[in-house]
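Sharing a structure with you now.
With one protein chain withheld, the remaining protein chains of the complex are depicted in position.
Our next item is subunit A:
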Amino acid sequence: MILTELKPGDKGKITDVSKVTALVQSRLLDFGVLEGKEVCYKYALPFGGPCMLEACGQCIGIRRKEAMCIQVEQS
């Protein structure tokens, strides 16, 4: 399933981030967010706005279309 299909507040384990834009992928790697890490989907802002994730002890904001490229496994 994709990250945005998680219910807000639910956690999942990342299985694939390779479809995300290269630049965002690099930055996520800097944050330590990559395959195998647990991520909590916090919420998305309205009108297709960005969404907030919590991973590796930090909060990260990314656009929804990027979040929709992240595959997760519900945990």
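The rule is short, and it goes like this: contacts are C-beta pairs under 8 Å (C-beta built on N, C-alpha and C of every residue); 3 or more make two chains touch, one makes a residue touch a chain; residues count from 1.
In this text, contacts and distances are computed from a predicted model.
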The chain that is not shown, which UniProt protein name from "Putative circularly permuted ATP-grasp superfamily protein", "Quinol oxidase subunit 3", "Ferrous iron transport protein B" or "Xanthine dehydrogenase YagS FAD-binding subunit" does it carry? "Ferrous iron transport protein B"
With the full complex in mind, choose from A:T15, A:Q58 or A:Q74 the residue touching the hidden chain. A:Q58
Those residues of subunit A which, in the complete complex, touch the missing chain: 18, 21, 23-24, 26-32, 34, 43-50, 52, 56-63, 66
